[in-house]
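Of the protein chains in this complex, all but one are displayed in their positions.
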Amino acid sequence: MSRFLKDQSRNIGKSPGSIIHIGEKFLDQVKIEVMAYSLEQLKEASGNGMEALNEVPVLNEGVVWINIIGLHDTELLQEVGNRYNIHPLAMECIANTGIRPRLEDYGEYLMICQKMLRYAEKDLTIHAEQVSFLVFKNLLITWQEAPGDVFEPVRDRIRNNRGRIRKLSTDYLCFSLLDLMYDHYTTVLEQFGENIEELEEEVLGDPDEELLEKISGYKMELNYLRKSIRPARELAGTLSKLDSVIIHDKTRQFLKELLPNVTQAVEVADTYSNVLSDFLQVYHTSASNKMNEIMKVLTIFSAIFIPLTFLAGIYGMNFENLPEKNWYYGYYVFWGVVVLVGFLMFWFFRRRKWL
Amino acid sequence: MSRFLKDQSRNIGKSPGSIIHIGEKFLDQVKIEVMAYSLEQLKEASGNGMEALNEVPVLNEGVVWINIIGLHDTELLQEVGNRYNIHPLAMECIANTGIRPRLEDYGEYLMICQKMLRYAEKDLTIHAEQVSFLVFKNLLITWQEAPGDVFEPVRDRIRNNRGRIRKLSTDYLCFSLLDLMYDHYTTVLEQFGENIEELEEEVLGDPDEELLEKISGYKMELNYLRKSIRPARELAGTLSKLDSVIIHDKTRQFLKELLPNVTQAVEVADTYSNVLSDFLQVYHTSASNKMNEIMKVLTIFSAIFIPLTFLAGIYGMNFENLPEKNWYYGYYVFWGVVVLVGFLMFWFFRRRKWL
Amino acid sequence: MSRFLKDQSRNIGKSPGSIIHIGEKFLDQVKIEVMAYSLEQLKEASGNGMEALNEVPVLNEGVVWINIIGLHDTELLQEVGNRYNIHPLAMECIANTGIRPRLEDYGEYLMICQKMLRYAEKDLTIHAEQVSFLVFKNLLITWQEAPGDVFEPVRDRIRNNRGRIRKLSTDYLCFSLLDLMYDHYTTVLEQFGENIEELEEEVLGDPDEELLEKISGYKMELNYLRKSIRPARELAGTLSKLDSVIIHDKTRQFLKELLPNVTQAVEVADTYSNVLSDFLQVYHTSASNKMNEIMKVLTIFSAIFIPLTFLAGIYGMNFENLPEKNWYYGYYVFWGVVVLVGFLMFWFFRRRKWL
Amino acid sequence: MSRFLKDQSRNIGKSPGSIIHIGEKFLDQVKIEVMAYSLEQLKEASGNGMEALNEVPVLNEGVVWINIIGLHDTELLQEVGNRYNIHPLAMECIANTGIRPRLEDYGEYLMICQKMLRYAEKDLTIHAEQVSFLVFKNLLITWQEAPGDVFEPVRDRIRNNRGRIRKLSTDYLCFSLLDLMYDHYTTVLEQFGENIEELEEEVLGDPDEELLEKISGYKMELNYLRKSIRPARELAGTLSKLDSVIIHDKTRQFLKELLPNVTQAVEVADTYSNVLSDFLQVYHTSASNKMNEIMKVLTIFSAIFIPLTFLAGIYGMNFENLPEKNWYYGYYVFWGVVVLVGFLMFWFFRRRKWL
Partner (left out) sequence: MSRFLKDQSRNIGKSPGSIIHIGEKFLDQVKIEVMAYSLEQLKEASGNGMEALNEVPVLNEGVVWINIIGLHDTELLQEVGNRYNIHPLAMECIANTGIRPRLEDYGEYLMICQKMLRYAEKDLTIHAEQVSFLVFKNLLITWQEAPGDVFEPVRDRIRNNRGRIRKLSTDYLCFSLLDLMYDHYTTVLEQFGENIEELEEEVLGDPDEELLEKISGYKMELNYLRKSIRPARELAGTLSKLDSVIIHDKTRQFLKELLPNVTQAVEVADTYSNVLSDFLQVYHTSASNKMNEIMKVLTIFSAIFIPLTFLAGIYGMNFENLPEKNWYYGYYVFWGVVVLVGFLMFWFFRRRKWL
């Protein structure tokens, strides 16, 4: 299966706005978690499938955050879409995990589709999951593909009423979640970067086939990573300037913070990509140097012993009339010549700085 | 024949607006398919050449979609141009399959020229065909080079009155067709990408000449692909902002969806191009590594046996006075030296990490 | 002489607006061709040098096109400049064939300087010539360096009153000529591209020194070509948006056609440049592969026969006491060892996939 | 630890605006230095921790510059934040040394976060430290990570009332400090550049493994450097156009000077990066040339002596019936052949220009 694109064939030719789940199915039943909070109150609920949806707690004021885990149940998606009067195109985007990250302003609500990245320590790969936001005035609906997310700290802050989160509206909640997602971009890059920077010494030391595999593998990962992060910069830029009733002035200053953070992530990803390219070139040059070393050894041995072997061959010939072989000191003269030739060769290679 | 440019020589020096067919002829007679539909009614007709054109069904209201297959019959093109009062330059573009994809607003109608891409599984190449649209208020004329297209799902939706297609106007029909074409860009890239990503292991494993051909071939394909897709991004961007009487407000939200989809396709194509470049470099480095391995084997054999052969050569000499040869243990001493030299060499190469 | 820049030394320090011919002299006397036409009338004249200039036919209405071939006669250039009241800077540009293509709006007239490209089949090089336009309301003056141009089709259309050329003004005539020049950019690239694409098989097949020369030569050509074409895109862009009394609304639609054509040419030139870079890299990698093949052959021969030669050397020694040489089956055992060693080596290289 | 990104994990999930120190702790107690000056007066004070903060000298008019060294004492940071009513997000940025350089306009004050670079002569690396500015109307607060900075010259100018610094406001003080920081960017690049340019000769002379390490190391450093400098260009650009009450018209001309200086630094850093890439390629090519030299030596020796050894081997054979060995001049003829073959080989290699 192609890694950079999800199989969209189920979607082709469907009427735009059709809700078709594109992606893997990670759990049997869709799970729904709800937090309803105001400055004074906090209600939490969770359940599976349709029923859970009917038990969303309601408050007189404050924010309701519905977190829906699992996108395979298109009926449920349709139901949610109908209940909150969501544009079919928005629902289509949410169900399709292969789309490019995007932000759409539908007037009464904003739709944001983003990748959530986590680094899997064990297999050195990046796990990406699509998370979608529907930001209404008093309601935030988020959609994830699979259980497990990076949002726990925000939930803690809500539960313990830390920071200003219970005082502010959905736009601030949305910002808090985006901020966490972007922080994890940085974290992913950080852990990734450590692995890359560790290679530096290896590249110059003793580059082997395994190192080449690592460099090549990291480059692939980084390509994948950049594909996910880059559109986020666009999105954060749009968000910081967005003129929407959903976004309060107080939150705007916070939203502005997202852009430099994502920009830094994109720049660092680009830098690492360049670093890996440099590594590859240094590796290659280092391999050439090694070859030169090998060739020198071969040449020195050959250049010294091949002429000498020829010399020995001469006096191994069986010519009847081969005067030298009867000379009394012939053998010693031969050794003299051997030593002389050896010395000349040594001097020759010394001068060429091969020894 | 040049792959990236069609032979334009027939066109040179012709008066601008002359209808000259540039491209291949795929069928004998131009085929014309008509669908006329409103929310209540649907009439279909099809036929060959001029006559078919005269039997276009008419409805009191709704949309007429005339799909013309085959561009070689310039007389017919002229006739259509005259009947619907189309600007000669638009007709020239439609007949010339070698032009750059473009969108022109002629006031009463829009002209869109685009590449339709399909992936031919059997020969791993991409088949491109130019499709042109003339979008009037109640009439859509599309032009194809050859029979067979990617539009069948839209025809199904019209016939079965699925989705909102029968409720809306030509702009939505046009969007539906463009959407399908762009979805196929993604599909082409997807299937293409799978082939590319399969190479990754080969590149690191045992790179051979055939793999080089594959990488090189895919790069060529990708160059061709990017040349076709890139202008589509421009076009989709223009379309989403176009201020034209043809485009209704309801459709605008849909048209906006085209841009991120095409953008994703362009980005993925660029990523794959980079991936192939990386593969080429890894392949090259891997070949260097292999060479080093080969050289090591050669050098080890040479360095061990060439001096020993010289030694054997010495005692093969026929000097009368060669004391060692009369020593009783000379032969055994010789073997001792051989083993010693062999051992030293082994130690030498070990230390250099060649063994 | 530098190919990418013409020797400007004659121009240095001259007062701006001085008419100094920079370039080659292609013919002895300046040749002047005049076409004066309106919808009803057509007068043609031609002659050499100054006199011809005095015999320009005049019509009550319509367009006069003066085509001046040869730029070396600065006196004549001055005369023309004075007669039509042309800004000295414009005259300086026209006489200097080494300038960057440009478009200047002087109010009453436009000046356009462009490269006219033709592909010389025989020596695979591109011939470039500077063509300048002075576009007045009813007068077009064009300047060429040498006889022979790509404008014949337009002359035919004027003579035979084909298309709308006799009905429209100088702006349309100017467009027609530019269109022809840009069409020839595409033609040049097309023929060029065919040659490049033919190389693809060679690169993968049996790359030799000659192929390297070809790739390198084409790259040089392409650099030269891109230098000429790129500014044309800028120029066409400016022209399509130019707000000038010279340009009629009717012509604007035609002028808009120039930009996508030139853009396509620039993009294709860039693509070919990338293709050649890829070829160079594939060529290089292919050479590495070949080297590996050569080294394998050498190593296999050496690794098999060098140890065996050593073995033969041993039994060629003349030690008095060398027990094996008196063994009756010694020779046959020796052959046994030879076969065994050979077999082991074969097995060794098989396992390494060298055979 | 990743060099390009600081470990942000302590920050993740904290409420935005939480003051969390990210970075190293360089000193035990936060040190605070204060300079309060007007044209007539100058008061200086310094101390550790909280107390120092309470002893800030006050003047009726003029500027107070509080320089806080050490970011680990978050309580103290909070205290400062509260006292001067600073936005929590600004305080968060100041405490986090891993953020991207940025400039925020909070109305009453500006926040600027920047890298201060110094070149450590001894280990050829660049030391970077984050310096943050809070620019109020009459108050400048600066924050450093560690003792030691590049600001001494400004302090001297204040103490000795040199230049216009005591006549102008905080905006000019801020400019003076930024100017110094940017001057040090140039200084760092300068010293760095000297080292790089020294490599040029080595690369062409006798490239060894150590040189490769240097080139590779410098590239890493430069990547790091560019990551720090690039955002400064953006920042300087914004600053020169910033419309804020903090910035007086008189200072604007000075602020405009920052941009070309930083731009020059960025361009030079890019140029050095290209130079190093070129070095790497030249190095690699030079290694290839060397290999060719080595191979030539090997081939010449082999090609001359291997055939001769074979010849000697022939006449070392023990065939009973080997006519030549009984010829009286056989041995001399053999030598004749040896000389002839040697001469032919010499001529052969001469013609190939290997000798």
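We call the chains A, B, C and D, going by the order they appear; numbering starts again at 1 in every chain.
Convention: contacts are C-beta pairs under 8 Å (C-beta built on N, C-alpha and C of every residue); 3 or more make two chains touch, one makes a residue touch a chain.
Keep in mind the model is a prediction, meaning the values are calculated, not measured.
A.B. asks: Considering the whole complex, which of C:219, C:252 or C:352 touches the chain not shown?
C.D. replies: Selected residue, touching the omitted chain: C:219.
A.B. asks: If the hidden chain were put back, which of D:7, D:44 or D:183 would touch it?
C.D. replies: D:183
A.B. asks: Tell me where the left-out chain touches chain D, residue by residue.
C.D. replies: Touch set of chain D with respect to the missing chain: 150, 152-154, 156-157, 162-165, 175-176, 179-180, 183-184, 186-187, 189-191, 193-194, 197, 200, 203-204, 253-254, 256-257, 260-261, 263-264, 267-268, 271-272, 274-275, 278, 281-282, 284-286, 288-289, 291-292, 295-296, 298-299, 302-303, 306-307, 309-310, 313-314, 316-323, 352-354.
A.B. asks: Residue by residue, what part of chain C touches the chain that was omitted?
C.D. replies: Looking at chain C, the ones touching the missing chain are residues 1-9, 11-18, 87, 89, 99-100, 102, 104, 206, 208-209, 212-213, 215-216, 219-220, 223, 227, 230, 280, 283-284, 287-288, 290-291, 293-295, 297-298, 301-302, 305-306, 308-309, 312-313, 315-318, 322, 324-331, 334.
The rule is short, and it goes like this: only the chains that are shown with their structure count from here on.
A.B. asks: Roughly how far apart in rotation are chain C and chain D when fitted on CA atoms, stated in degrees to the nearest 5?
C.D. replies: 145
A.B. asks: What chain lies farthest away from chain B once each centre is taken as the mean of the Cα atoms?
C.D. replies: Relative to chain B, the chain with the farthest C-alpha centre is D.
A.B. asks: Roughly how many whole angstrom separate the Cα centroids of chain B and chain D?
C.D. replies: Inter-chain centre distance comes to 41 Å.
A.B. asks: Which parts of chain C, given as residue numbers and ranges, touch two or more other chains?
C.D. replies: 316
A.B. asks: What pattern do the touching chains form: line, ring, star, complete or other?
C.D. replies: Basically the chains just string along in a line.
A.B. asks: Just spell out which pairs of chains touch, all of them.
C.D. replies: After working through each pair, the chains in contact turn out to be A-B, A-D, B-C.
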